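In this view, the complex is presented without one of its protein chains, the others remaining in place.
Chain lettering (A and B) follows the sequence in which the chains are written, and residue indices restart at 1 in each chain.
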Amino acid sequence: MLLYFLRRAASAISVIFATLVASYALFLLAPTDPVGTICGPKCTPDRAADISAALHLEDPALQQIGVYLKGIVAGREYEIGGTVRECDAPCLGYSFALGRPVTELIADALPVTLSIVLGGAVVYFSVGVLVGTLAARHRGTTLDRVAVGSSLTINSVPYFIVVLLVALYATNVVLPAAQYTSLLENPLAWASGLLAAWITLGLTNAASYTRYSRASMIESLGQDYVRTARSKGISERRVVYRHGVRAGLTPVVTIVGLDIAYQLTNTLFTESIFGLPGLGRLTLNAFNTYDLPVLLGSVLVGSTVLVTMNLIIDILYTFLDPRVRLA
Amino acid sequence: MDQTTQEAQTDFRGRRPRVPGEEAYLEVTDLQVRFPTADGVVQAVDGLTYSLPLGRTLAIVGESGSGKSVSSMAVMGLHDRKSTFMSGSIKIGGREIIGMSEQELNTVRGVEAAMIFQDPQSSMHPYFTVGDQIMESYRQHNKVSKKAAKTRAVEMLDRVGIPNPQRRVDQYPHEFSGGMRQRAMIAMALVNDPKLLIADEPTTALDVTVQAQILDLIADLQRDFGSAVVFITHDLGVVAEIADDILVMYAGNAVEHGPVEKILGTPLHPYAWGLLESIPAVSGTPGPLHPIPGAPPSLLAMPSGCAFHPRCEFRERVPGDMCRTLRPELIARTADTGRASRCHLKDPDRVFETEVLPRLP
Partner (left out) sequence: MTPSVKGVRKVEGAPLLELDDVKMHFSIKGDGLLSRGAKKVQAVDGVSFTLKEGETLGLVGESGCGKSTTARLITRLLEPTGGQIRFQGVDIAHMKERQLRPYRREIQLIFQDPYSSLNPRHTVGTIIGTALRTHDMVPKTGELKRVQELLEMVGLNPEHYNRYPHEFSGGQRQRIGIARALAARPKVIVADEPVSALDVSIQAQVMNLLENLRSELGIAFVFIAHDLGVVRHFCDRVAVMYLGRVVEEGGRDALYQQPHHPYTQALLSAVPDIGVVRGVPPKTRIRLQGDVPSPVDPPSGCRFRTRCWKAQDICATQDPALFDTAPTLHTACHFAEPPAESIVAAVN
């Protein structure tokens, strides 16, 4: 069991490492002009020289990556315009455009994105599963038809249009204005500022989850072991919510895990339109200003998030389904 | 002399005989089960009637689509109410099942009547331990602590012959072999000492040596618990091993009913003859098989008259096209009133003796 986890963790780390090398090569080693790009239109020769030195761009490729890796593990220093900037471990680089270490920028943005995505996940998972299960239990009734119908309708509208509509019509009218306050600072403000984002992300995804869980529950309720449970004389409620849900929701949990990972790296629309300073917006801005160090940092964080979520799902699965234990 | 003492202790199969109860514990009367579908109404069971006292095993025999499983699911109230039409009467211990509320049904299912299924692999929940599943059934019907329920589960596993029950009780079904899983299913069904046990093809998915173990176990448990057992199967060999009575079903109804040695020894219905002539035996002289021609009818469009007439080689013997026009009743066909069959033939016992028996291996 432990060996299994260690092996999975080792393979996760190697995937992240491969991503690191590949993206580093793509951004900073490619025969483009990284210094010029980072330095921007108002570049001076001095600044260009600073950047080149700070990034060790003159060194051999392997050594550059080595320096970058060492920075992640032990931190490093950047010398810019004669002053030394500390970049503590895990140092993911330094944004010359924003004048701050990338780690700091991401550390500011990540809680915002996490709050949006996890809060949204709570909404769509609970709504989707509840409606899906009800629809499965009452298959063929009006309730089922309404659930499936509205789910399809919601899913046929492009996501950015939903976000726009909520931002334009619902915030300030029905919902409080979107803004980010730290959870630790003021939990109430945190929740009310993110409510609009949660509802938007939550409802659109709840539509898909309604159909996943409905299909999965219908399958599960048709299984022989559900018939066995009924033959034992336990109540229908217990049959559905203990025997059916346990088996029906296991595959849905996998999808949630992957969706969360995907959304953590794809909250562009939600963040931009609601004006929330999360990872998506940071990346988008970096993209607009050619801030290569920030882009590299977000790619790394993104891939780490994806790989970690996959690992978590795998581990979770061994707890949910006894048959995959030991693997 | 030796012969008689032998007979007093064991029946013709070498099993100890059981003492059946007087009154019927399970009574099925004119049961109809219909499923409306897009193609029309599926008439799965069409006027089935039988009764079974405590302490006796009834084998319901038939091919797929004969209604043997559907009728037994109906006894347990397991059909989805919304998509099933049922009429007639099913009484378990005097209580009417048809029309009973779901809540009331749950005071019968698992306590008065329990069921074991064909495939122990898919019939046990893969995510709960075997012990959990047995305990759930016990605690549903008995106000006992978890600990007491677990003790009971271990006791039951031990009773059905699972070695190391203390350890096995915490394992998951996938950690059991096929035969062990079926034993665990039986333990689960019997945990509340039900008076009626319905076994739906319980050995079909098992290997023959394991099947023999499970048949022994069921026969053994039945003697100890004195329960009524409905044993559904398509295998006449299994029937010969385990049953006291047989009900042969064809196209949703009983065509022959009576004690096992009579029905398998001298059957009176052409369908039963056909079945016997279709089975290659492991004993006797191997000879050619005489299969029943054609295939069972569609349940969407039953033949008129006798449902078996399109496949029956003896229909010409009945005058006046009766087989096609008039459905025969399930009645005693000979002087022997302990058995009944559904056929218009005037002298089925003579036809069997002179024409069918010589063809059997």
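Quick note on the criterion: contacts are C-beta pairs under 8 Å (C-beta built on N, C-alpha and C of every residue); 3 or more make two chains touch, one makes a residue touch a chain.
On a predicted model such as this, the values are computed, not experimentally measured, just so you know.
Asks: Which listed residue (B:Met115, B:Ile198 or B:Leu264) would be found touching the missing chain in the intact complex?
Replies: B:Leu264
Asks: Kindly state which of the options B:Gln211, B:Asn253 or B:Ser341 is in contact with the chain not pictured.
Replies: With B:Gln211, B:Asn253 or B:Ser341 as choices, the missing chain is touched by B:Gln211.
Asks: If the hidden chain were put back, which of B:Gly77, B:Gly274, B:Pro328 or B:Pro348 would touch it?
Replies: Per the contact definition at the top, the residue touching the missing chain is B:Gly274.
Asks: In the complete assembly, which of B:Leu236, B:Ala307 or B:Val356 touches the absent chain?
Replies: Reading the full complex, the residue touching the unseen chain is B:Leu236.
Asks: What residues on subunit B make contact with the chain left out of this view?
Replies: Residues 12-14, 63-64, 177-180, 207-213, 215-216, 234-242, 260-261, 264-265, 274-284, 286, 288-293, 295-296 of subunit B touch the chain that is not shown.
Here, only the chains that are shown with their structure count from here on.
Asks: If you average the CA atoms of subunit A and of subunit B, how many Å lie between those two points?
Replies: 56
Asks: Looking at the complex, which residues from subunit A come into contact with subunit B?
Replies: Listed in rising order, the residues of subunit A that touch subunit B are 140, 223-225, 227-236, 243, 246-247, 250, 320-323.
Asks: Report the residues of subunit B in contact with subunit A in the complex, numbered from low to high.
Replies: Listed in rising order, the residues are 76, 78, 82, 102-103, 105-111, 114-115, 117, 119, 122-129, 136-137, 140-141, 172, 174, 185, 188-189.
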